[in-house]
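Excluded from the complex is one protein chain; the other protein chains are retained at their positions.
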Amino acid sequence: MKSDRGDIELAGVCKSFDGATYVVDGVNLKIADGAYCCFIGPSGCGKTTILRMIAGHEDPTAGEIVIGGQNVVGLAPVQRRTAMMFQSYALFPHLTVRENIAFALRVRGMSKADRLRAADAMIEKVRLTQFADRLPAQLSGGQQQRVALARAAITEPRVLLLDEPLSALDEQLRVQMRQELRRMQQELGITFIHVTHTQLEAIALADLVVVMEQGKIKQAGAARDVYAHPHDRYVAEFMGGQNVLSGRVEKVNGASFTLAQAAPDGIEVPLQAHSTVSVGDKVDIAVRRDDVALVRPGKDLPPGCTTSLPSRVRAIEYQGYFVKVMLDTVPDDEFVAYVPEKTFFADPFTVGDVVMATWATGSALPLA
Amino acid sequence: MSAVLADMPETVAPATTKAIAPSRGQRPWTFYVLAMLFAFYVLALYGPMFCIYVLSFQDIRGGLVFPMKGHSLHWFVDLFTQVRTGDVKGSFDRSIKLAVIVTIITVVVSFLAGLGFRKRFRGDTIVFYMMIGSLVAPGLVLGLGTGLLFQALGLNASWYTSALGAQLSWTLPFGVLVMFAVMSRFNHVWEEAAYDLGASRWQSIRLVMIPVLAPGLVAVALFGFTLSYDEFARSLQTAGSLNTLPLEIWSMTLNVTSPSLYALGTVTTVVSFVVIGASLGSIVLIQKKRSSSAKG
């Protein structure tokens, strides 16, 4: 019995090309049917290899890939009912838009009239009707992407796999096509798995963000979870928007502990629900850049702030709706405050100013 | 020549002009020197050939050198009717047939080998160097070896057996090398996309690879045909009792001292040019069809 469900389960999936090093190293993951899932990580982290294993272009060295309750390892892409949209699209250069889209039907032996009718319907869906007789080389990047999407979608897959689908486009088009991808996903109602190295793309699109490093999943969860509550230093730094500080635990007092730092009274950090720390432990904490407030020395700290770190302004970048202020708070790491534009220009700093960096105690997040 | 370049005074080129190939403005003096060299090369390349084409149209008084003595097709008629010029028609016939067979085999075998060499496999280097060896080995020696081999096996050497094989040992390495260049332009993702869309191995070759690579395959065919059609050293000991055209020309260079020889040169070159023209023409046609703007 074939299932129409596009839920995916990866169980202990490993991949090694040379038998010695693992590109994908024991990945376990469940992706719900109809989810939009983004794999994100630096190049070489194994995200594309996972995608290719789900697609059936690569066999796992170990582990199971289950789609709709069925282990698909060893099956051809068509049998898996997956379809892939390749990076830079891989449109057939000698075939027109219509012939490209009808290709899957052609190899299935569908009659010419039938497959062209089906292709035309799909062409309309992606709004390419006036380009149906063009060759890929005569299309813009955005149009090519829509052809690629249509060519993959016409196979009626239960999972669509997208390998860096937006990387070939320029900035403006990227935002536009991002919305289009989301719209298509909702319209088709199938699982999308999207590989990217752009954080913004991942958190804007995904129901499930999977952060990877060196063949392992570092964190998987909803976009907001991953961005606002990173598990560890790696995820915090990779997703961005966080300052990461490290230090030794000086004392533990009930619901919080104090981290020794170059601050008069150390840094107070609330203790998470089921975690324990003891004095002397080395601990990383994260503070969102937009949670950091800057106060001139001698002025009162905003309410709820118990920690303040004396810093000097190293550089200032105007970003439009906020101002990025770079500080020398931590000796070797960057420490940045995103100050709302209006707040900043009410009392602007200049490079070299001494400020107190502070934040509401509750917003400091201990990392694993 | 390199001394000329060495003595070049250092040119102080303004930042906006390119010293070697300025896209605008004054051309460097090296352009004119090299353009003259190029013109001289092309002249030396084609000039002598045109001399014999012209001389082949002399009348019955004609000799092997200029000046032209009259104009007629006498030597062409002579070529195909006289006994002393040998069996030109028959050898011409054989050469064309042989070249067609060699072309077909070369295209198919080179294409398959090109597919095979895209991935490393155990022993691929041996096959590769065997091919290079076959390319650089002295043709006459290989031909003799083939001839002796056939003799030892009690087989009769003939143009469609031993000479065919000997020619393939020459055209295939060329064909495969050209195929390498052609394949390097084929993005393997197209194949993967075809597989992803459900195409079988054969469907992906037939519907994607062959059409995409068509211009390259025509180029391989051109190599196969012309290299076989003009092949001489390897055929010499392997063609058996019936000559191919180059062998006929060879024996004529040794015996015939009339413009018949030039007439034969003209005829065989015309055939070559027709084949080259047809090949290049069809390549251009394929490319053009592919880049032409929207139809209908």
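So that you can tell them apart, the chains are marked A and B in the order they are listed, and the count of residues begins at 1 in each.
The criterion applied here is as follows: a contact is a pair of C-beta atoms (placed from the backbone, for glycine too) under 8 Å apart; a residue touches a chain by one contact, two chains touch by 3 or more.
To be clear about the criterion, contacts and distances are computed from a predicted model.
Between the names "Heme exporter protein D", "ABC transporter permease", "Multicomponent K+:H+ antiporter subunit A" or "RNA polymerase sigma-70 factor, ECF subfamily", the one given in UniProt for the chain missing from this structure view is "ABC transporter permease".
Check B:79, B:166, B:194 or B:207 against the missing chain and you find that the one touching it is B:166.
Of the candidate positions B:55, B:88 or B:239, contact with the unshown chain belongs to B:55. Residues of subunit B in contact with the chain left out of this view: 1-2, 5-6, 8, 10-11, 13, 15, 18-21, 23, 27-28, 30-31, 34-35, 37-38, 41-42, 44-49, 51-52, 55, 64-66, 105, 108-110, 112-113, 115-117, 119-125, 127-128, 130-146, 148-149, 152, 165-166, 168-169, 172, 176-177, 180-181, 184, 188, 222-223, 226, 229-230, 232-233, 237, 246, 249-250, 253, 261-262, 264-265, 268-269, 272-273, 275-276, 280.
The definition used in the following text is that only the chains that are shown with their structure count from here on.
For this pair, subunit A with subunit B, the centres built from the Cα atoms lie 54 Å apart. Residues 55-57, 76-78, 83-84, 86-88, 90-94, 103-104, 106-108, 131, 133-135, 137-138, 151-152, 155 of subunit A are the ones that touch subunit B when the two sit in their complex.
Across the complex, subunit B meets subunit A through its residues 187, 189-190, 192-200, 203, 207-208, 211-212, 290-291, 293-296.
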